[in-house]
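Working notes, structure below.
One protein chain omitted, others in place.
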Amino acid sequence: MLRFLVVRTLTGLFVLWVISVAVFVLFFVAPSNVAHTLAGRQATPETIALINHRLGLDRPLWRQYLDFLTNALHGDLGYDYYHQQPVTTIIGQAFPITFSLAIGAAIIWLVLGVYNGVVSATHPRSLRDRSLTVTSLVFYSMPSFVLGLGALYFLYYKLTLSGHTWFPAGGYAPLSEGIGPWTRHLILPWLTIALVSAATYTRLSRASMLDVLGEDYIRTAEAKGLGQRRVTYRHALRSALTPVVTQFGIDLGQLVGGVVITEQIFSLPGLGKTAVNAITQQDLPVIIGIVLVASTAVVLANILVDLCYAFLDPRVRLT
Amino acid sequence: MSDPLLVADHVTKTFTARRRASRGGSQVVRAVDDVSLAIEPGETLGLVGETGCGKSTLARCVARLYPLTGGTVRFDGHDISTLSGRRLRPFRREMQVIFQDPYGSLNPRRRVGSIIGDGLAIHHVADGSARREQVQHLMEVVGLNPEHYNRFPADFSGGQRQRIGIARALALRPKLIICDEPVSALDVSIQAQVINLLLDLQSDFRLTYLFITHDLSVVRHVSSRIAVMYLGRIVETGTVDELFANSRHPYTRALLSAVPPADPDAADSREPVVLPGDLPSSVNPPSGCPFHPRCPRRQADCELAMPPLDPVYDDGPDHLTACLHPLRAGEDLSGATSDGAA
Partner (left out) sequence: MTIRVREAPDRRVEPPAPDVVGRGPWELAWRRLRADKVAMGSLVVIVLMVLVAVFAPVFAHVTGHPPNMQYHREGLTPDGLPRPPNSTFVLGTDDLGRDILVRIAYGARISLGVGVLATMLTVVVGVVLGLLAGFLRGVVDLVIARLIDVVLSIPFLLVAIALVSVSGPGLTITILVIGMFSWASMARIVRGQVLFLREREFVEAARSLGASDLRIMFVDVLPNVLAPVIVYTTLLIPVVIIVQATLSFLGLGLPAPAADWGGMISEAQNYYTVAWWFVLFPSLALLITTIAFNLLGDGVRDAVDPRIGRLVRPR
């Protein structure tokens, strides 16, 4: 167990290191215009050289990377090129937004997906099963920007036109302003992410539930005279959830760096939108910082999934 | 006597089993331990022993499907034990394998014709219609309908699949065929057909067989000589008649006593001997003679040293036994001599 954690942490760190090198190289291979952008249109070569020097961009690449690495190991991800704000502060401001977005969406899609999957599995080939499968497939096929724009059109624009200002067009209200405004601002983004993702869970829990329902111990439970509902939710669902938990952990990890589009459409200044802005400005420290945070989330989620797996299924041993 | 076709000299094969993290370290399994044997051209050497005694591993070492841990294998006078890749290929032509599992040994995604003709393609023996003609001829030889050239293995029964495997092994006209339990996965009613086919092919194509089985009635039927294997070692070798009439090693005797007699009414039909215990693990083999924990004749010195494989009593050079206290002619395992009773 301890050995497992140590090994996984070390491989995780290795993965993060490779990613940091890759991102670093990627942005330095491309010609940088940061100094030009900062200095403005009429900049003399001297000004540009000065700016480059101040940002440390005139030093050799390996030197810059080494500095970055030592600082990063001390919890310092550097400063952004434009406002000299610490990257950790920028990430600290954006993270709660992405986190709120991810957690809410994840809960909605989990409940929706698993419930639909169970209903489909307990009534296989029924009209309900078929329509649920088709509906979730349609949402799954939808690019999130299409779904997001649709949600804005019908649930913001049309509703507001008809005098019901239920949802805002975008933006974020922190939880400190109260749970009402927070929810109101997040509900459309939540739905956008959840509906697009729920299909995977419907499909997964349906398949795994169908497998489990065919097992002998479920038949035994039924033969004992237990109610259908009790058999389904108490006995079958528990073991059917294992693959769902795996997928859930992986998805949640991916979500930290994966909600770019939804944040963009609903003007939520989370990690995704911040990263896209940084990318257009070639603000390297911010990009690396966010990419590393997002990768860390994936690595952590993978370790957690394996741990959960061992708890859910006693047959699994960690090595 | 001509030179042996195949000589295995002190062949050893160990596997390293990685243990769970909690136990730490790794364990070495000696699957084949210092085995020497020779196969003469045209003969059938039967290799018998319980499941797990290392017969199949030995076969795969001899066929160079596994790298050897120690020892040498000489085929037709050439040392092939360290050859690999391209340099080994000419010898692969001469030495073919028929596998135990008629389901696992045929690629389910390839047509029967291309499975049988695979060797012809690999060694560029025949291409196109010439290959097809040869393959269809082979199918007839092994008793398959050549029209089924384009079918998939799934369309055939177990016995037919084993015939496909035989045709594949035969395609390159090898000198030696290693039969690794070729009939043990088949129905009893089919076993005889396949064995008779193998015997017919042996005389038609002057084949040499290394015939591996745990079925002693089969081995008695097909072999000219027998080697008995126990826990990675050969404990006794000799001609079929010699071994069935006059086995020296207690293990051989116990094994043979389980064979139903050819004539059920014969007076000398022995009581089967039941050995106590199971085959020990080859991770921690017993000290000395590996058989001593189960041996009804064990004595104190059996635990000390591994007995050499040598002729015992008045046996000729062809009958070798690795036992410190071998059985005498007529003596049975309980220690009583039938001579004395008579």
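As written, the chain order gives the labels A and B, with residue 1 at the start of each chain.
We adopt the following convention: a residue touches a chain if its C-beta (ideal position, glycine included) is under 8 Å from a C-beta of that chain, and two chains touch if they have at least 3 such contacts.
In this text, all values refer to a predicted model and were calculated from it rather than measured experimentally.
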{"item": "Missing chain: touched chains present in the view", "value": "A, B"}
{"item": "Chain not shown: contacting residue from A:9, A:126, A:141 or A:165", "value": "A:141"}
{"item": "Chain not shown: contacting residue from A:152, A:212 or A:241", "value": "A:152"}
{"item": "Per the touch definition above, residue among A:77, A:114, A:193 or A:240 touching the missing chain", "value": "A:193"}
{"item": "Residues of chain B (touch criterion as defined above) contacting the omitted chain", "value": "60, 63, 65, 85-86, 88-89, 92-93, 95-97, 99-101, 104-112, 118-119, 122-123, 136-137, 140, 145-152, 154-155, 165, 168, 172"}
{"item": "Touch list for chain A against the chain that is not drawn", "value": "11, 14-16, 18-19, 22-23, 26-27, 29-30, 137-138, 140-146, 149-150, 152-153, 157, 192-193, 196-197, 200, 247, 250, 254-262, 264-265, 272, 275-276, 279-280, 282, 287, 290-291, 294-295, 298-299, 302"}
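By our rule, only the chains that are shown with their structure count from here on.
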{"item": "Whole-Å gap between the CA centroids of chain A and chain B", "value": "58"}
